[in-house]
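One protein chain is absent from this view; the other protein chains keep their places.
Chain IDs A and B follow the sequence of writing; residue 1 opens each chain.
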Amino acid sequence: MKTITCDQFHHFLYSIREDFEIVGPVILHDGTLSLGRLTAEPLALFAGRIPFRFTSLFFPHSERLFAMSDEYRFDKSGSSAKPLLVVGWRAEDLEALEFIDEFFRTGFRDDVFCDRRQSSVVIGVSGRCGVNGEFCRISEGKCDMELIYDGKHFIMAEYTENGRFLSEKIVWGEETDSLEALLQESRALRTPEREILQTASQLLMRNQVDDDFWAEIADRCIQCTSCTNVCPTCTCFDVYDMRLKRKIERYRMWDSCQMSGFMREASGHNPLASQSDRTRRRIRHKLVDDLHRWGRMTCFLCGRCDDVCPTGIGMKAVAAEIVERFG
Amino acid sequence: MKKTLTTCPFCATGCMYYLQSDHDKFVGIEPSTVHSIAKGHPCVKGWNAFQFIHHPDRLTTPLIRKNGVLEAAGWEEALDLVVHTLPSLQARYGHDSIMFFSSARTTNEENYLFMKLARAVFKTNNVDHCARLCHSSSVLGLAATFGSGAMSNSISCVDEADTFFVIGSNTTENHPQIGARILQSVKRGAKLIVADSRTIRLAKAATLHLRHRNGSDVALINGMMHVIIRDGLENREFIESRTQNYEQLKNTVLRYPPSIVAEITGLTPQEIIDAAHLYATSPAAMIIYSVGITQHTHGVDNVRSLANLAMLTGHVGRPGTGVNPLRGQNNVQGACDMGALPNVFSGYQKVADEAVRQKFVNEWRVADLPAHAGLPMTRALNAAERGEIKGLYIVGEDPVISDPDQGHVRNALQQLDFLVVQDIFLTATAEYADVVLPAACFAEKDGTFTSTERRIQRVRKAALPIGGARADWEIFCEIASRAGYKYMHYNAPSEIMDEIARVTPIYGGISYSRIDQIGLQWPCLDEHHPGTPILHVGRFVGGMGCFCPAEYRPPAETPDAEYPFILTTGRSYFHYHTGSMTRRTRLLEREENRSYVEINPVDAHRLGIRDRDFVMVATRRGEIVMSARMTKDITPGVLFITFHFEESPGNLLTNNALDPESHIPEYKVCAARITRKP
Partner (left out) sequence: MVSCFEKKQYSERGNCDCFHFGVFMDSRIGHAAYEPAIYSIHSISDLTPHEKLFRIEIPDAVDFRHEPGQFVQLSVWGWGEAPISISNSPTRKGYLEFAIRHAGSLTGALHQMRPGSKIGLRGPFGNGFDVNRLRSQNLLLIAGGCGLAPLRSLIQYCEDCRDEFMDIRILYGAKTPHDLLYKSDLAAWMESETFDCRIIVDFVAPNHGYSGKIGLLPELIPPLEVEAENTTAVLVGPPMMYPFVVEALRKKGLDDERIMVSLERHMKCGIGKCGHCAIDHFSCCIDGPVFLLRDLQGTEWAG
């Protein structure tokens, strides 16, 4: 395995700027950590996890599907010329990405997502890269290349052709054999939260969580939709038209199952009519339904919804409450 | 992808987030996670605030009425017409025959310039804005008791309170971040008293839910004070050291024992006693109210009574206490601060004060400024109906939808000789205009908004204005210069703020460089002043606090045989005011796309009304058709409607009875009847 320092890695990024659009963690105007283009400032690779839905890079808040002129001619927005190179995602982020890749690819291919995703290269960051040097789990795959921080250097692990292609371009670095120890440490990380989630999932599957519980949680939901908007595995969207002067444009944008209009039909029938139905769905969908359909729970415990929920009913909080009450 | 940090254009909570734009197209919102209020979670309106910006309905060119029809025109022609017509009306009918409606939606800088335009250029104090319709009662009531009409504490104080008394505020719907914070505090163990006839979301988490009769607030609060004094729970030390006029208060509330108050309010005596005890015995109790308190013919009395209650128990001037009016619009606090009011310049400096006038005469380099107070907007519409106001210049306001008694408003607008409307969409009001000027929206200009907690925050230009639209401040400067006034020229809004700081003591220390990342809370007296999170610490802004006892007066209109229901109005969580923005926002419009009336199932069954039936709701002003929404959350005998929907406008029904002091209309109570539409 080769190592590279953070500075060297940035030198490398600057050297390939012509070929890639490089995106990674940046600090915005007021100190908010976000995803942004590489500028003269180094990327904030040690600033913690990006609080926003990082998958918005491939599945943005709103996007135009097409425009159609009044002569019924279609105009599709072209994709950007350069492939994307994304740096700085954590193991749980990569798991989420892996899931939505599968989701958008399986069955009917969602070409809007897939085209954008296809040409991108993803570099994960793990190891001792936490805000205070704490250990972040190593994904051991699920990206093109992973930079595993040992406290001084990044150890480069390439997992795909793209990863090896990039790695070959990196001329710096020394060989190291310290990866094995870091892997041991990563695999030994305890994840009590995952156990709670699994227990909650089983309780839900066995229908041991009563309606009163959901009503209680629902009373505390102010329907801000922040949870579904920051969740990296929430993929629901709405499609709508804009009527412009001589054309119409069709857009899709993030939707939220926490709104009563989400499933309401023109007839007025609404399978998710009450907030307690909707709260129940928000949790069950990730912990039970996706387990049935996709073979795994689709909450990867990134904690974004818990961080943004203004009333403390994010996924981890609700799962913990389920286990405490019904476990 | 560009990310521009800006302040939300909806309610006055003052969340900041990043507007995402791609080649001048707005594509999304990304929350600020470090902002002290937003904390990474805008409400549903905030999350969708990017959508209306480039809506195809946006006004992109000035319009001028020709042969009765609004036609596209050039800026030259439109501005010339304004600059020519307003003075000619003044020449004919007097200086005060024209009126300026400023806007709580626009920036501080723009409000300041608009009031400067009215006063320095057109020599009239006839300038007002929609605070008249929401918190004029607070400004008066709190100024009389505390010496300052603003929210006394900060939003972060919600985390420190032990008890909340929320009255006349559906906080989770209208100020979601504050409502959510209250819910969080309650979960941590704080007590919550909610006084509201509807079972709002907060009521479900309340320790005590008082469903008092709509409009009986003064009686309820007097009753609580009666109990506090009777049971010796008043804060003697605070009363003696910080207040005056206590004896008078005592004498008044003596006449409001729980038994009598119970009769007026429909509560049980015990509920009143419990509320009084809970509030008075708490270490830090916070009063939170909104327009459910102010929009009454006794709105000022309501506010005074709340201030009395806070002073009686010493719950003022400390973290987690205070009397906290939640402002409704993004910059209604700022519009007041900037003096878009008929009787004060910026910083609540009275126009009647010779020295103050002289200061502005010098700064603005004019010969003189009018000394008598102008007309409040509610009175101005009445005056227009009588033909006394001939010209009206409305910025960012849609009185046809937002003012009470729509028939009266339409009639008043029709009587005008000349109406200028400056807005981002062609509103119902703009349809009466002689000239329509297309304005830039919040995302297309620089400036500041002042949030409900007196925090002055930046609004940033993320894209050029759409089509031919221009920023309001640029339009005002252009009008002033065309009218021959030389001293309204600025290169950027930051220069306007510098001028504001020079003449406005409470904004004395504000400059764009200081509020670049996070805003400051006024009073901020000079460039080193850190701002003021809590007012009245150790000393009231007005010196001594002054008890102003109020007597209970019933609402102007009460139910009778012909109109047996109480009709009350409010906002839906998903829509904002006249709906010009939220109804052009996909998910919000999908969520609620038509007017509804909430009715208790008991009433509904009696009248043969089923859920989602179309019903006719009528008052003495008119009638509208809407769909019925059956809910136990509303008290029998009461109907609740919103006013967002132009197709069936709630304000066709409301009563234009005004508070004698604040001139605020009684939106919150009138008599109505409801019938199933065959």
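Just so we're on the same page, contacts are C-beta pairs under 8 Å (C-beta built on N, C-alpha and C of every residue); 3 or more make two chains touch, one makes a residue touch a chain.
Note that the structure is a prediction, hence the values are computed from the model and not measured.
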item: Omitted chain - touching chains that are shown; value: A
item: Selected from A:41, A:111 or A:195 as touching the chain missing from the view; value: A:111
item: Option from A:2, A:29 or A:264 whose C-beta touches the chain left out; value: A:264
item: Per the touch definition above, residue among A:201, A:235, A:260 or A:311 touching the missing chain; value: A:235
item: Listed residues A:11, A:29 or A:250, member touching the removed chain; value: A:250
item: Absent-chain interface as seen on subunit A, which is shown; value: 65-66, 68, 72, 74, 76-79, 103-104, 106-112, 115, 235-241, 243, 248, 250, 252, 255, 257, 262-267, 269, 271-272, 277, 281, 284-285, 288-290, 292-295
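To be clear about the criterion, only the chains that are shown with their structure count from here on.
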item: CA centroid of subunit A to CA centroid of subunit B, Å; value: 39
item: Residues of subunit B defined as touching subunit A within the complex; value: 1, 3, 5, 16, 18, 20, 27-35, 39-44, 46-47, 50-51, 55-56, 172, 176-177, 179-181, 183-184, 187, 201, 204-205, 516-518, 573, 586-587, 590-592, 612
item: Of all residues in subunit A, those that touch subunit B in their complex; value: 28-34, 36-37, 51-52, 56, 60-63, 219-220, 222-226, 229-230, 238, 240, 242-245, 253, 255-256, 259-261, 264, 268, 307-312
